[in-house]
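Shown here: the complex without one of its protein chains, the others still in place.
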Amino acid sequence: MSARLPILLLGLLLTIDFSLATWLQPRSLGWRGRRAQADTMLKVLLGDGRRMFANHFFTKADAYFHSGYYPSLFDQARLQCENHLSGAAEEQASKGGPPDSKHDEHEAEHDFFGKPKDWLDRFSRAFRVTEHTHLSGGGREREILPWLKLAAALDPHQVDTYTVAAYWLRSKLGKVAEAEAFLREGLRANPDSEEILFELGRLLWENHRDAARARNLLEAALRCSERRAAGLAEPDKTFRGRILVQLARLEEQTGNLAAAIARLRQLQEVSPTPEVIQRQIAELQQRLEAPPPSGHPAAPPSMRQPGSDR
Amino acid sequence: MDAILKTENLRVEYRTQDSNGVKVAVRDLSLSVRSGEVFGFLGPNGAGKTTTMNVLLGFVSPTAGAAYLFGVDVRKPIARQRIGYLPELTYYYKFLTAEELLRFYARVFGLPRAETERRIDRLLKLVELEPARKRLIKTYSKGMQQRVGLAQALINDPDLLILDEPTSGLDPLGRMKVREIIQRLKQEGKTVFFSSHELGEVETVCDRVAIIHQGELKVEGRVDDLVRTHQTNLEQVFLRIIGYQPQSVP
Partner (left out) sequence: MNKVLALAGVVFKELYRRKDFYVLFFLTAVLTLLLASVNLFNDQRVVRYLKEVCLLLIWVSALVIAVVTTARQLPAERESRTIFPLLAKPVTRGQVLAGKFLGCWGATGLALVVFYAFFAVVSGTREGHWALGATFQALWLQWAMLAVVIAMALLGSLLLSAPSANSTICFILVGGILLVGGHLNTVALQQPEPLSSLIYALYFAIPHLEIFDVRDLLIHDQPLVGWGNCLLATLYAAVYTATFLLMAWWVFRRKPLSA
């Protein structure tokens, strides 16, 4: 065998390899289907399992918000069981009294340690985070951002990630541009998401005072919400209510009281407390009918639907 | 003269997986080695030589009987304070240099630092490893590793040297050097106890030998006495003792 033969064989094999690769590659796009559109390393590596990781990192952001004070899987399972049990007992015993305040509910939910079960449990608590606190002040809320960003990268279709991150970015960290950019990134992945449209609309009004664009976005959110509700037997009216509240507020703050009243009337149809809305409508109607004092725009009453604020 | 090395009715049994259950590796072995002599411990493969050495060095506990070094039971670590051991297969910590290895063993013996450095210099010259003292042992050839083994066996200036096949795998030059070292040690009054298959060498350097076969001591005595009694060389004596019958050529 001559010395050149192995080199020639190698060259031939490499040529065949490259030719086959160029012939196979367009055909492989067909039989791989949706997976062929994977364009990030995370998607390629993790596949559909990335959604599980995305949920994990979203939870991690919550854990960070509580400075590490967070129930483990075992604590969560026990809490669920106990809450289920206590919920059933309350349902039987109570006659539908007023619910606890949100703060008490939150505290109760996060008091998952309970009494120590044994001396080892008691001792080990000295080495864990046992105080329920929230990250607040001094921009410390920024610590949750990496996990939200990672969750979004892993599952761009989890819209909560975008809305939560945008809230903290614009309201506590003063990063309005970043919040808007993140929401737009979310909107590209979820063009019909009423939550993201709503947040964007809020941002444009509350931070940029751009009424026209904000109104467009909020109305788009409303349309998406209505479209989705049309396909459901029992649609969730809460979020639709929030959009209408925001629209009504925007109209009121821009002086379009009639439009504000129209939104409030829409809100009455979905609100669990229509009488409260009615009072607000009456207030606005009074202002609409009364002549405005010269040079002073009307001071907006606070317009809150119960449970609408974080 | 007191025995430096002594076994009394030494018996070592191993469990086996066949139907018999027990294999007797050493059967009621009693021998003694006196101070200042070079003692050859001979036997065919599987005779029990290595097992006997394992007992003497504390690697294996005897099933019955006893073994003593310098009058101390071999089960006590102090019995090994004055011995040096060169195993047949010499592997040492590959990530150490020869110098570091000797320094480590010297520290195990509790030698003072100044004395340690003096001995390291002397021994590395003796075994001709001075140029390679700072190289890692993993770069050494087999012959160099064997010489490192000899150096570590001598680091504590032992009164008794136990050598297991010291010339195994060495070229003729290496074997000659080992023989020279053994003779030098004898002149210094040290005792050497070694096993070997090189009967020509044994005949040259040993004062006394013991031949063991199938775990039993067959003969123990002075080399020249055995040669004179059997009127032949040590190799023929050995073959006769272990009962070897040459096959007749058809």
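The chains carry the letters A and B, assigned in the order they are written, with residues numbered from 1 in each.
One rule holds for everything that comes next: contacts are C-beta pairs under 8 Å (C-beta built on N, C-alpha and C of every residue); 3 or more make two chains touch, one makes a residue touch a chain.
None of these values were measured; they are calculated from a predicted model.
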item	value
Contacting the left-out chain in the complete assembly, out of B:Thr7, B:Gln152 or B:Thr191	B:Gln152
Touching residue (missing chain; options B:Ser61, B:Thr139 or B:Asn233)	B:Ser61
Absent-chain contact - pick from A:Leu5, A:Met41 or A:Leu120	A:Leu120
Touch residues of chain B, complete complex, unshown partner	50-51, 53-54, 57-61, 77-81, 83, 85-89, 91-96, 100, 104-105, 107-110, 149, 152-153, 162, 164
Contact set of chain A toward the excluded chain (per top definition)	64, 67-68, 72, 74-75, 78, 117-118, 120-121, 123-124, 126-129, 131, 139, 142-143, 145-147, 149, 169, 173, 175, 178, 182
